[in-house]
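A single protein chain has been omitted from the complex, and every remaining protein chain is retained in its original position.
In order of appearance the chains are A and B, and numbering begins at 1 in each one.
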Amino acid sequence: MDVLSSLMDGFATALTPMNLLYAVIGVILGSAVGVLPGLGPAMTIALLLPVTYVLEPTSAFIMFAGIYYGGMYGGSTTSILLNTPGESSSVVTAIEGNKMAKAGRAAQALATAAIGSFVAGTIGTALLAVFAPIVVEFAVSLGSPSYFAIMVLALVAVTAVLGSSRLRGFASLGLGLAIGLVGMDSVTGQRRLTFGQPLLADGLDIVVVAVAIFAVGEALWVAAHMRRTPLHVIPVGRPWMGKQDWKRSWKPWLRGTAFGFPFGALPAGGAEIPTFLSYVTEKRLSKHPEEFGKGAIEGVAGPEAANNAAAAGTMTPLLALGLPTNATAAVMLAAFVQFGIQPGPLLFANEGPLVWALIASLFIGNFLLLLINLPLAPMWAKILQLPRPYLYAGILFFATLGAYSVNLQAFDLVLLLVLGALGFMMRRFGLPVLPLILGVILGPRIEGQLRKSLQLSAGDPAGLLGEPIAIGIYVILALILMWPLLFKLFRRNRPAAAGPSSAAAAAPAAPSGSSAHADLPVLSDDSVRSDSAAHSRSSVKPDSSAHPDKKETP
Amino acid sequence: MTIVVGYVPTPEGEAALTQAIHEARKSNATLLVINSSKGDALVDNRYAQEPEIQSIEDRLATQGIEHVIKQPVRGHDAAAEVLDAAEENNAELIVIGLRRRTPVGKLIMGSVSQRILLEADCPVLAVKAG
Partner (left out) sequence: MSSSPTLTSRLKGRSELGVALLLGAAGVLVLVDAIALVTPYSQSDPVGPKTLPYIVSGLLLVCAVLLAINVLRGGQGEAEGGEDVDLSHPADWKTILPLVGAFVANILLIDWAGWVISGTVLFWGSAWALGSRHYVRDGLISVALAVLTFYGFYLGLGIPLPAGLLEGIL
């Protein structure tokens, strides 16, 4: 089979000492980053973008993939030991995992998370290897109109489905598209939004934008709201599981994988929904339902598998179509562009060896993570002792360094600051970051496809609907946009504020906070850490000394 | 009259607290419980979390001890916080917990206890666990 032989070649490349080294660096870095507060895989890859420019693309991507998967592991470690999950997709793991840890079963929780992640990651990557070429075959036959439609769908789906406020999602998207517009128009060569500044003529470098929004914005935001009172980390020995634990874990692993992969592969799927679904399913199917809420191992096994399978799933549209479905994938897409590699269905054809080496390396990375994390899990907890001033100062330091090294221009640093401030503002006012980044990255490409489509139809807008796929997609698109309106029509006694009937994109204007909260854990893109108020200790003690005096009269 | 006790959620800290309660009852003093953290890192296992504080509260309340519990997070080390508190409140006694250490451990010893012992203006009562 052709896939198998390509995969074997991929392994041959990925197993060279050099690439193996990068894989190791990637997974260690990823795990560390997943554990540390304030950092995430997306930010780390963004920070590394300028540095990796000199590397072989294959090696760089192997490292990035390692960071991605590693971040998931690190995130589960903190969610179990610390009760404040690092990645929003680890929220569900924290529910049972932390309870298990408190009951002295941290080792088992970590073990089931690690092994489950390995199982799910391996199966997920295998599915990736099988499905991606199929999707590519299908996609290559698509013309510009359909491709345009798919991209618009991806963009809108992410904006409209994730996040608690569609309106803000679209606002964020608008800003992202505007940023993407800056620079020279590719067809007519005219300058757009450059305001006469020659330095802007080449557009805003995606690296600078990514670093600014992910790293600087996040660092500033966390600095403004640093948690004042320290948390407890539950000490743990080496992870291991007893026979009973194995018996109870293996089916949740498989079920979790089944949930995770499809959702990861869909635009706007994300990893939160499948982890939640997995949890609910495991609870329902469990022979020990009363344990849920007190530390049921199934509640860790399933969601963690779902998490990792979703990560593998995310790689599918990224590699096959050039469509990122979460923040980390978006940054990796930016990396492709930076290396001059054109993402899209032709990626497999043009850069076959690179892609297959990457996929092979995902298998290897998974394995390495299991190998490294089982014995080292107790050590990761020690990393949490790192003083935060150094951590956040370090982020700003490397962000500056990275952004500067792109063009050796101080102007880029000004951009970094301005966009960083934007990132801060967005986090303050609940504008999701993912649509912005997607807008910046996909905007120019969408424009390109639009122009090509209409060029083919010689200006006739009907050309956009020229292909049946395109029509089908627009129907889905319309459904997604109309969804809240239809929803309101069906439930007439819902106390919905009378929304502006015109725009289907209006936010569900819920004064008491978004109604989406009531049902599910906050659906947010993974660059956003979900508000873990439900699980973490709210900071009770203000930052100066006084715990309110509690005097007792004898 | 105030007695300051440096508390950490460890056996030594518990021993210190128990002794401090005893002392406070003897001299009818107010007990000032200090549990501080530098606040540098995200985690600090020596910083008591809410449930622990609550149980200390309850314990002191049921024993009828007048008390104040403070958890300063100001970037100062534990010794400084205890000494500061003692000075501010004119404490008559400081109670701290000590760990049994090996000879080598004593060399690299917890400077917290040492500093308090050496720099306090008032008597210091060092208690061991168990």
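Worth a mention:
Throughout what follows, a contact is a pair of C-beta atoms (placed from the backbone, for glycine too) under 8 Å apart; a residue touches a chain by one contact, two chains touch by 3 or more.
What you see is a predicted model, and the numbers here were worked out from it, not measured in a lab.
Residue A:Met226 is the one among A:Leu20, A:Val130, A:Met226 or A:Leu374 that touches the chain missing from this view. Note on the undisplayed chain: of the listed residues A:Leu4, A:Leu401, A:Val475 or A:Leu489, the one touching it is A:Leu401. Of the options A:Asp9, A:Glu56 or A:Glu447, the residue whose C-beta touches the omitted chain is A:Glu447. Contact between chain B and the absent chain runs through residues 39-40, 42, 75. Contacts to the hidden chain, counted on chain A, fall at residues 37-38, 51, 53-54, 78, 82, 84-86, 164-165, 167-168, 170-171, 173-175, 177-178, 181, 185, 187-188, 190, 192-193, 195, 220-228, 387-390, 392-394, 396-397, 400-401, 404-405, 408, 410, 413-414, 417, 425, 427-431, 443, 446-447, 450-451, 454-455, 458-459, 497, 500, 503, 505-507, 509-511, 513-514, 522, 528-533, 536, 538-539, 542-543.
The criterion applied here is as follows: only the chains that are shown with their structure count from here on.
Residues of chain B that touch chain A in their complex: 28, 30, 37, 39-45, 47, 49-50, 53, 57, 60-61, 64-74. Listed in rising order, the residues of chain A touching chain B in the complex are 37, 82, 227-233, 235, 381, 384-389, 537, 540-541, 543-547, 549-554.
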